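Sharing a structure here in C-alpha cells format.
The other protein chains are all here in position, but one chain of the complex has been omitted.
Our next item is chain A:
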Amino acid sequence: MSDVVERTLTALPSLLSSDPSPGRPSSTSKLGTLIRGITELTSKHDEEKLIQRELVSIKEQVSSPNTTMRQMKELMVRAVYCEMLGYEASFSYIHAIKLAQQGTALDKRVGYLAVSLFLNESHELLLLLVNTVLKDLQSTNLIEVCMALTVVGQVFPKDMIPAILPMVEEKLNHPKEIIRRKAVLALYKFYLIAPNQVQHIHSKFRKALCDKDPGVMSASLHIYLEMVTEKPESYKDLVVSFVTILKQVVGGKLPIDFNYHSVPAPWLQIQLLRILSLLGKNDRSTSEMMYEVLDESLRRAEMNHNITYGLKALTYVVQQDANLALQHQMTIIECLDHADLIIKRETLELLFRITNGQNVKVIVEKLLEFLRHSKDDYVTIDLGGKVTELAEKYAPDNSWFIRTMNTVFLLVGDQMQPDIPNSFLRLLSEGFESAEEDQQLRLLAVDSYVSLLQEQPARLPQRFLQVISWVLGEYSSVKEGLEPATVLRLLAPLLDLRHCSSETKSWVLAAMTKLSAGPACLSVAQELAERHGGSLDTTLRQRLHELQHLASDGELLRRVLPCSDGLEPLEVDSTLSFLDGFVSEALAAGAAPYKPPHQRQEELAQEKALSVEPYGLSLPLSLSSSSIAGRLSPTVLSMSSGLSGNSTELSPKGGSALRLEGVTRVWGKEGYLAKAALKPEEAAKTEVPCPLSVLQEGGSAPRTPVVSLPAPAPGPSLQAEREKQQLASCLFMGLGSQGAAGPCLMGKAEPTRHGFRKKVKGQGSSSGARGPSGDSASSSPSPLSAQSAMDNLLCSSPLDSGSTPSPADSAPSPADSAPSPADSATSPADPAPHLPHDLPANNRPCDAQEDLTEDTDTSETVVEGNSVAVVDPYDPEPLCLSPHLPEELCGLPRSEIRPLCRDASLVLSACCVRTDHSSLLVVFVSNASDSAARRFALQMTSGDLEVSRVRGGPEEEEEHVEGHSVAVYQYSLVPTRPSVHMELAGRASYQRPDGEPQSTPFSYGLSLPDFIRPLSVSTEEYGRLWLASSNDIKQNLALLSQEPDPLRATLHRLRDRLQLNVVDIIASEGIVACQLLQGPPCLMHCRLNAGCLAVWLRSSLPELPDCLLYHCQRALAQH
C-alpha cells in the first residue's frame, strides 16, 4: 500500500495535469486560492499577514446577512484551515453551529465537522447545538441522523445528555446498522463521561453485542471493555459469548471485507482478547473456557517483529526470570548502541531489571551516560530515580556510591523527585551495618563536597547545594584537620550566588550555624551579617541573626545544637509535653483550646451553608508523591526468581526444561562461553579489562566443558566483536552465577551486601525511622484462603447453578447469529430471537450478588434479594424497617436506619451495610398511602462516591411501590477518592395516582470508616507493603491509659470502631493494616511513646492516611 502512495507521489507532476477523477473536487475554489497563496509565500511573516487578511475577510462575510448557507460552508472550510495552521478563528464557532442548524444536508455536514473540530466538550457554545442535534435525530433523512450521532459521539455537553438520551437509545433498534452502530458509540461516549446516566441501558448493550451486524457488535465491545475493566465479576456470564464470537472471528466466519491483509478482523480480535484477559484473570474455571480459542488465535497469529516491541516483551519476561535475558544478550548489546534513542532507552529499562550486585557498576555507567545526553525532562527524572535506586541497593563500595550520587545530583538537578535527596540524607544519618562504615561514608561525602565547593559552586543545582550544606553542617567534624572556619568560608560564598534560592540560603545558614564555634567563625559570621544584614528576606535575616548570636555564645550553641556523633539519635519529645505548662497557663488566661486541622475544617464547613465542596481537598497532603521504596520491589522480585529459576539451565536431562539444542549458547553460568574456546592467553586478555572480574564470585570454580562457539572470524571486526562480548560479560554478570551457587546460598537469601535500604534499626531507637518489618517471624494467616474464595465463586457462578442450561446445549450464541450474512438476509428486522440463553431479559441470579454472598448460603435466598423486593405488611410504624432488610444482608454490620425524606405518601429511609467486598446503601421506600406510587425511580449522585444499582436482572422499566408496602433498593457504593465525610445526593421521583409527577430530593452522609476494610497480611507482607508505600503522616494519639494494657486496648478499640486489622503487637509497638474499599491499603505503625501512641501512617493514596488519622482521633476521643 505504501508503495502505491509512493509511486503516486513520484508521478505527481503528470497527475496534476491529468483529468480530475470524479472524487477530486475543485481547487480553484477560494480555499484553493488561499492554499496556493500560502505556498507562494516564503516567510512566516508574510504567511501571517496573508492569513490575518483572510480571517478579516471571512469574519466580514460570515456576519453579513446576505451570505448564503452555501457560501457559509465554504467560509467554514477556510476557517478550519486557518485554525489548522495555528491561527485563531474563534469568531466562526458560532457560525459553524448556525450552519449545522440551518443548512441543507451538505452544509450541515460541514457545519457539524467544523463544530467537532472547533469545540471541545466543555465549550459553552455547545449548548446551542443541543436543539439541532435533537431535530436531526428525529429527521427522516438517514444521513442527517448519522451526522447528528457522529457529532454526539465526539463532542457533547455532559449536562445535556439526559435531553437526548432516550432518542439515542431508541436508535439502538433502528433498522439501519450504521445508525445502530453510531448509537452504540454515542452511548459509549456517554458511558465514559457520565457512567451513571447510562446505567439503566445495560441490557440494551447486551442486545447490541448480539447484533447481527458485525460492525454494531464490535462497537459494543468498546463499552464492554470499559465495563469489564471496572467490574469483571459482573460479566462472567458473558465469557461464553465472547469466546464464541472470537471463535468465529478466528475461524474466518466474518464477511471478507472485515479481513485486514488476510487476517480476520484483527481489531475485533484484540478487543476480544483484552476483554477475555480481564475476565479470566484469577479465575480458573472461566479461563478454562477460553483456552481452546486462545490456542487457536495464537496459532493463526503471525509474529510481527519490531525491535522495541521485542525488547518490551523481554523486559516484562525478565521480571519473571532474569536468566531469560542471557539468551538474548548479544541482541541487547546491539540495541544499546542503536542510533534510535527510543530503543536505547528501552534497552536501559531492561538492563535496570537485571541489575545485581555484580553488574551494577557497568549498568549504572550506561544509565548515567544516557542521562548525560538526555534532553527530555521526563526521561531525566525517571532515569535519575532508577540510578539512585540501583546505587542504594547494590552499591559495591562507599566511594562509588558517593560518586554516583554526586553525578545524579549534578545531572538531574532540580527536577529530581524530592524523595531522592531526602532518602540520601536519611541514609547518611541513620547509617547501616557498622559504625565504621558509616563514618567512612560520611567522610567520603564531606571530602567530595569540600572539593566540589572549592571548584565551581555556582554550577551546582539547588537541591545538591542543600544536600551539601546539610552534610557539611552535620559531619564536617568527621574529617580530621578540617577547621569549622574553613568550611564556613566555603559555604559563605553560596549566599552571594544569584541563582541561589532563599530556601537554599536557609539550608546554608543552618549548616553554618551548626559549625560556628570559635573566634574564627565569629568573624565570618560578623562579616556575613554586615553584608547580608540588609536583605529583604526576613527569614534570611533571622537566620543571620541567630548565626551571629550563637557564634558569639559557645555555651548556648552547645545547648541549642548539641553536637551529635550521628550514632546516638536525638531524643525528641514529639508530644511537646514540655509546653504543657505554657498551654495550661494560656488556657487559664482564656485562650481557645487547640483544635486539630480536621476539626477546624469541619467546623468551618458547617458554618458555611452554601459551601459547594464542603470536604474538598484542603487537607494537608504529603509531599512525596512517589515512594522511595516503591521502585524497589520489582527488582527484588526478579532477583529472587533468578535464584530459583536457574535450575532449568542446570538440568542435564532436557525433559521439561527449555530446549536449548540448536540455540547457540554464548553465555553460561560462569560467564561468556567464547572464552572457554579461546586460547589461554586470549582468555586472559579478555578477562583483564573487565572491571568487575574480581568481584565475580565463583571465578575459580571448575568450569564445565561447554559447547564451543565457532571461532570468531579474524579481521577488523574481531576487535569490535570482542569489545561487545566483554561488555556482555560485564552486563550479564551475576545473572547465572547466583543460581550456580544455589544450595549453599539458600540459607541466606541475599548473598552479597544488599545495599543500604535493608537496614532495620534497633528496638530502642526513638528516631521514629524504624521500619515495622523484619523483627517478627510470626504471621497471622489470612482468614480466607485462596481456595475457599475460589470455591465460593464457583458455586455462585451461573454456569454451575443447576437452573441454567450448560453452555453446550444453549440456544445459538450471539456470534452464531451475528456475522453470517445469510442470517441477516432471512431475518432482517428482528434480532430478538437471537438472544442467547444467558442474556435474557429477566432475572439472572448471580452477577451482582457474587460479591455479597461470600459466606452466606448462596442459592435461592440470593435471587429474591435483588431488585425490588416488595414486602407487604401493613406496618404502621415507618421506621421499623429492619425486618425488611434483605435476608442475605442480615447479620452483617450496618449503620442504623435513618429517615431520608418523606412526603405525603412515601417515606424513604436508608442504612449502610458493610459486606467484605462492598458497601451497600439499602434504601427502604415505604408507601403508607392506599394507592401505589407509579414509575418510582431513584437517582443518586455523589462527588466522592460511585453509586451503582445492585440488581439481578436487567432493569424494570416501570417500578411501582404498592400501597402499604415497603420496597427495598440496594446500591453499591465505591469511594472514588477518600475523604473524611462523603455526601450522597439523590432524588426520588414517581407518579401520584392522579398522574401528577412528584419528586423529592434527599441526601445521605457517609464517613470513611464505612469504606474501610481490614487487610489481612502477614508481618513480612506488611514489611514489603510498608516499603512500597509513601505519603507518610506521623501524629500522636491519645492512649486509653486507664486500661491494664493500654497499647492493646487502644489498638483493639481502633480495630472495633474502624475495622482495622491488628497485624502484630511486639513489645511496645503494634502494626495495623486496613484497606480502602476497592482501593489501596493503608498501613499504620504504632509505638508507645511518653504516654501517647505515636502513629505513623502510610499509603499509596495521599489523602488516605490523613483521613484515617482523623477517624482514629475521633474513635479514641469517644468513650
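Just so we're on the same page, a contact is a pair of C-beta atoms (placed from the backbone, for glycine too) under 8 Å apart; a residue touches a chain by one contact, two chains touch by 3 or more; residues count from 1.
Throughout what follows, contacts and distances are computed from a predicted model.
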item: Protein name as given in UniProt for the chain not displayed, "Translocon-associated protein subunit beta", "AP complex subunit sigma", "DELLA protein" or "SEC24 homolog C, COPII coat complex component"; value: "AP complex subunit sigma"
item: Option from A:D46, A:E121, A:E455 or A:D930 whose C-beta touches the chain left out; value: A:E121
item: Candidate in contact with the missing chain, chosen from A:H222, A:K479 or A:H549; value: A:H222
item: Touching the absent chain when the full complex is considered, from A:F205, A:F258 or A:F1002; value: A:F258
item: Residues in chain A touching the chain absent from view; value: 1-2, 4-9, 12-13, 15-18, 20-28, 31-32, 35-36, 38-40, 70, 77, 80-81, 84-86, 88, 104-106, 109-110, 113, 116-117, 120-122, 141-143, 146-147, 150, 153-154, 178, 181-182, 185, 188-189, 192, 214-215, 218-219, 222, 255, 257-258, 260, 265-268, 270, 304, 306-309, 339-340, 342-343, 345, 376, 378
